[in-house]
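Every protein chain of the complex appears in place save one, which is left out.
Then we have chain A:
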Amino acid sequence: MTSAWPWITLALLGAYHGLSPGMGWLFAVALGLQEKSGKAVLRALLPIAIGHAASVGLAVGLLAAGKASIPTGILPWITGGVLVAFGIFKLVRPRHPRWVGMRVNARDLVVWSFLMATAHGAGLMLLPVFVLGEDNPAPCHGPSCHDAAGISLSSPSGYLAAISLHTLAMLAVSALVALVVYYKVGLAMLRRAWFDLDRVWAGALILAGVLGLLL
């Protein structure tokens, strides 16, 4: 089977991660308000996306190592089990990394974003896509397709393309939300619209794990 669904899923998950205030757009808005500058909002977003990509990359790297050393039939069970267990853990104990600081440079933002994404299992959430979708090459159209069409989700270049796509979607959505909140909506929306994404997130982890096991 060859289809675009794993790539679309990775992009949608990127958009979902971008929506979460805890993944970075809120921090970018706060830094913008601190400096009274919309540019400061934008400046913060790239390091946040890099930290997110690094965390996702770590999870994908672990998966690749697992693929190389664990019999093929067992891996989906391990990733599914880990996801469900982590999701339940996040439901029971919704803790955050302890980070005390508003005066941050780009490197701090990378580290903070990496910690937040890792603690929330952002990369873990993507693993079923890699396990289930490994035979699906990246979709493409046009004359330059001949090279790209060979990218498989199980090759190093496929991993890189997938992480890039996920991160770009995450960056685009977080930038959009951050700028709309900074320029238009204002912070009052935090009180009305900030429903408990951590519990939704934990549910998404469990769902991803179950789907990984069932499909």
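As a convention for this text, a residue touches a chain if its C-beta (ideal position, glycine included) is under 8 Å from a C-beta of that chain, and two chains touch if they have at least 3 such contacts; residues count from 1.
Criterion: contacts and distances are computed from a predicted model.
A single chain of the complex does not appear, and UniProt lists its protein name as "Selenium-binding family protein", one of "Selenium-binding family protein", "FMN-dependent oxidoreductase (Nitrilotriacetate monooxygenase family)", "Aspartyl/glutamyl-tRNA(Asn/Gln) amidotransferase subunit C" or "Hydrogenase maturation factor HypA".
Checked against the full complex, the one of A:F27, A:F86, A:F114 or A:Y159 touching the unshown chain is A:F27.
Although one chain is hidden here, its contacts on chain A can still be listed: residues 21-22, 26-27, 29-30, 33-34, 36, 94, 96-104, 112, 187-188, 190-192, 194-196, 198-199.
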